[in-house]
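In this view, the complex is presented without one of its protein chains, the others remaining in place.
The block that comes next holds subunit A.
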Amino acid sequence: MKRKDFLQWSAMGLGAFMLPNIPAFGRSIDPLEALHEGIDVKLKKELSDVALNAAKAKGATYADVRIGRYLNQFVLTRETRVQNVANTESYGVGIRVIANGSWGFAATNKVTKEDIARTAERAVAVAKANSRVPADPVQLAPQKGYGEVTWKTPIEQSAFAVPVRDKVDLLLKVNSIALQGGANFVNSGIFASNEQKYFASTDGSYIDQDIHRIYPQFNVTKIDKASGKFETRASFSSPMGMGYEYLTPTPESKVSGLVTRYKDRYDILEDVKNATADVTQKMTAKSVEPGKYDLLLDPSHLWLTIHESVAHPTELDRVLGYEANYAGTSFLTLDKWRSGNFQFGSKLVNIVADKAQPHSLGAVGYDDEGVAPKKWELIKDGVLVNYQAIRDQAHIIGLKESQGCCYAQSWSDVQFQRMPNVSLQPGKDTLSVDDMIKNIKKGIYIMGNGSFSIDQQRYNFQFGGQTFYEISEGKVVGMLKDVAYQANTREFWNSCTAIADKRDYRLGGAFNDGKGQPSQSNAVSHGSSTARFDGVNVINTARKIG
């Protein structure tokens, strides 16, 4: 995951503006304007044909065009007041071409036939300039055109249709529960996004999609003025590929235990009450004794470890070296995959890529180069069996077609290989978390994601969390703090000795999976059930500064 984009923009001497100018956010609009339908699909087809024809006329052998309308809504509060309500819209066209065997890309926010034609010509000019650098010509896996098709995230209620007032009332109620529970500070917010994307290519696809995502969250802070110490606990919600229905809790979506966690429905009022109690407990928690522990990792935590240590190193562009200058390469080199017996993890470890998984952030009907998404195995019974590849990479690993995981964060960014949802499969045998705890002599049970860092080839990682419970002789005996674990990816996954069954399966995820130069954000989910990892190195992160 990446740092905030605004730091980059301010450093470029472009800091002086009142609104985030990154194209993914775009202009502010009225909440009601977000409900207006975008431009007519017939017109989008006409505009797309202008782009495709202009590119072909200038010598492009392939072209695709994305007309995107990206809507975001942020409702942000702190304590008893509303901090910000913002609706943004970003609208424009991105055109990608192959000319002289090289890629070229150009984008414009002027959605007129003249500007689109000019932008297509600019993309061809860029491709031709690039072709001066000697290289093998781009080789695209064949893709049959789908004709005119549509897809929409199956939501029950659009978050954009819910009045801002209702969201503000809910969030202020969240804050009031935290403050009543003794919190000094509480921030809360609801973020909703809607990608209205039209894709057309010279292969004959005209794809209209309407993609919805939502992320409600909060953070509770307690301060001990006497000692000057403070503790926080973030929400146990997940960003989801859902509508506002995610905020309507149901009993069957709750996972009971030390504290309630959530599947595909979230009870924000219950969670903030629990978080405030957790943060109180954290203030007096025991500082961890460093050493080896058996770790029990809740899905609210494990998703991020999967993201960094499995999903990233199986990205084929990293394996090949395309990210060598920024995000890094991968220890999962092609020779390991070709051997057919590279033991990535223990035999219990089965990890799948699935770009169509319901409720996930990554779910789409077609990717950003017009390929329907697929589901495939990355790690089977612990062995590395596949990567993630798009059209211009498929031939490298002997695939006849793309796996459908190409994405651009907005119309103004070029699309490239991005991870689909990558998830650890639940244990095949019936196993509850309570039973797993009973079997641990010296362990730590971790919930929620915290600090995270991993090297550029994905060997060495360090993760924190939100809450840490000490397990001694099969029982949870209290809360710990200052906990982080460090491991080598392969050793860690080979130390996986138990995975709870499917009853415990949940999704976590993030909007800000970062890769590429200029850096782009991808939204992706990672599912798992609670899993156990034996003998992992835990460090104590407490320090003193004067």
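We take it that a residue touches a chain if its C-beta (ideal position, glycine included) is under 8 Å from a C-beta of that chain, and two chains touch if they have at least 3 such contacts; residues count from 1.
Criterion: contacts and distances are computed from a predicted model.
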Among "Sugar ABC transporter substrate-binding protein", "HypC/HybG/HupF family hydrogenase formation chaperone", "Stage 0 sporulation protein KD" or "Predicted Zn-dependent protease or its inactivated homolog", the UniProt name of the subunit that does not appear here: "Predicted Zn-dependent protease or its inactivated homolog"
Contact with the hidden chain (one of A:456, A:497 or A:512): A:456
Which of A:41, A:82, A:269 or A:283 contacts the chain that the document leaves out: A:82
Residue in contact with the excluded chain [from A:63, A:99 or A:126]: A:126
Which of A:221, A:432 or A:497 contacts the chain that the document leaves out: A:221
Subunit A residues that touch the omitted chain in the full complex: 3-4, 7-8, 10-19, 21, 23, 26-30, 81-83, 85-86, 102-110, 122-123, 125-126, 129-130, 132-136, 168, 184-185, 221, 223, 225-230, 320-326, 328-329, 331, 333, 412, 414, 416, 451-460, 462, 464, 482, 484, 486, 488, 516-518, 537, 539, 541-546
